[in-house]
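For this view, one protein chain was removed and the others were kept in their places.
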Amino acid sequence: MGTAIAFYILAALILTGGVLVITAKSAVHSVVWLVGTIIAIAALYVVQHAEFLAVIQVLVYAGGIVVLYLFVVMLVNLKRPAEAIVHPQRRERTGLLLGGALLAQFAAVAFYAFNSPQVGTAATYSARGNVEAVARALYVEYLVPFEVASVLLLVAMVGAIVLARRDA
Amino acid sequence: MIDMVVIPVFKMLVVITAVLSAVAYMVLLERKVQAWVQVRLGPMRVGPHGVLQPIADVLKLITKEDVRPASADRFLFTLAPILVVVPALIVFAVVPFGTSTTMFGKEISLYITDLDIGLLYIVSVASIGLYGLILGGWASNSKYPLLSSLRASAQIVSYEVAVTMTLVSLIVTAGSLSLVEIVKAQEAHGVWYVFIQPVAFVIFVIGALAETNRAPFDLPEAEQELVGGFHTEYSGMRFALFFLAEYTNMIVVSAVGVTMFLGGWLAPFSSVSWLAWLGLVPGWVWFSLKTFLLLSLFLWIRATLPRYRYDQLMRLGWKVLIPLALVNLAVSAVLKVLL
Partner (left out) sequence: MTTNRDTATSAFDTDELVINMGPQHPSTHGVLRLVLRLDGERVIDMDVVIGYLHRGVEKLTEQRDYTQIVLLTDRMDYVAAASNNLGYVETVEKLMSLEVPKRAQYIRTVLAELQRIASHLVWLGTHAMDIGAVTVFLYCLRERELVLDLFEEYCGARLTYNAMRVGGLPMDLSTGWEAKVRAFCDLLPGKIDDYETLLTNNRIWLERTKDVGVISGADATAIGLTGPALRASGVRRDVRKDEPYAAYKDFDFEVPLGTRGDTYDRYTVRLIEMRQSVRIVQQALDGMPDGPVMGKVPRLIKPPAGETYHAIESPKGELGYFIVSDGQSLSPYRLRVRPPSLCNLQALPQLARGHLVADVVALIGTIDIVLGEVDR
């Protein structure tokens, strides 16, 4: 009961935040709403007993990545370039296409989740402790994908530096 | 009901009251210590030796006219001070001031909650406070605050890495993320972690100074260059909130430092038999005393050292402290496995 109420309140906050992110006039305001949304999502994780995930969400997204967004948004004075509003239709079409694809993906995930047996919720993991559960999943059960993903990220990082250096 | 609501709420009230009054007197202490170092007297007018000065300050700040620049961003200008203060205060939710005490026949733990991810909670909540600084500088719509809020964000992000890294090496040593467990681990080891991890402690103290924007890393508010920094345009209570947050953060890092490195509420010299009576002093007294000592170190440093320049500070953070913290982490991990 309490969980449900918390979920609906947070869900409403998240959706409101999300809408404000795209409707806010100033880019800085958008970023602020984005932070709000991220924190609300973190709170949702807490309700689901995934405290570790919640903390990491705040630490990495709110505390790290979005700070950099804010940096860029503040430094680059975003005056809308003239040619951006030339083809509103084309942008709308692309947007619709991407939105549709995203919706389809969510639907697929939801469908899969409802139809597959319960493999273990966050609650069953939290019996062992959140951190241990995540650590076990990452470093024991899915070690190879994890390592592959980290190599991929490293390559992307190096690539970004190389591109930036060539420009300068 | 009592266990679920009344006691936690009561604890929160006690902690927040204690922290806020500690902040008020911290300001007085800082002014006094600075004055003593600098052959002055410091505040002397309000009450004997100025002991009522904080109260006068608070009254003044509350009753002052609240000025908002005409060109400021109204929403963010108001939001920024709140964003700075709230994270600074809610960090105390996981700081253990002691083990437990018995009150009215009930066992009451001397911490609001003991999260098994306590340390991560602190780090992540603290990282939110950064937004207040950045947005405060930007929302003022003025060049000096903007410059200094850029400095602030870059500085804090950089030093966060080093500080977090040292905390990770302590986690490796202690084998837990919970602050209560970490202190208990120190009790079990029979030694404070400052002696096991001296390098980490030094990095932590330097990083803590930088993260709280204290001298010699007080660039975001370098009076001499930026005329006050990100809160230049703030006045009255909004300014007071920035001020409050700065000192609360000092207390936070000191409290975390004490918990992680100086044995939290543990009495010193527990192994020396003729000093065993020190253990009779309540744990929260030791905790407060150690926090106070660490804070005094902050004040002492401020009165002694000149200020770093921005690029030098960045160099120190990225090229010295972070590699050092990484090496320290690697060494602790290897030793942990070997021993």
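Residue numbering begins at 1 within each chain, and the chains themselves are lettered A and B in the order written.
The rule we apply is simple: a residue touches a chain if its C-beta (ideal position, glycine included) is under 8 Å from a C-beta of that chain, and two chains touch if they have at least 3 such contacts.
Treat the numbers as computed from the prediction; the structure is a model and nothing was measured.
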item: Option touching the unshown chain, where B:133, B:147 or B:266 are the choices; value: B:147
item: Selected residue (touches chain absent from view) among B:71, B:100, B:113 or B:304; value: B:304
item: Those residues of subunit B which, in the complete complex, touch the missing chain; value: 34, 37-40, 143-144, 147, 215-216, 218-219, 222-227, 303-312
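One rule holds for everything that comes next: only the chains that are shown with their structure count from here on.
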item: Interface residues, subunit A side, partner subunit B - complex; value: 26, 28-29, 32, 35, 39, 51-52, 55-56, 58-59, 62-64, 67, 70-71, 74-75, 129-131
item: Contact footprint of subunit A on subunit B as seen in their complex; value: 73, 75-76, 79, 115-117, 120-121, 123-128, 130-131, 134-135, 138, 146, 150, 153-154, 157, 160, 177
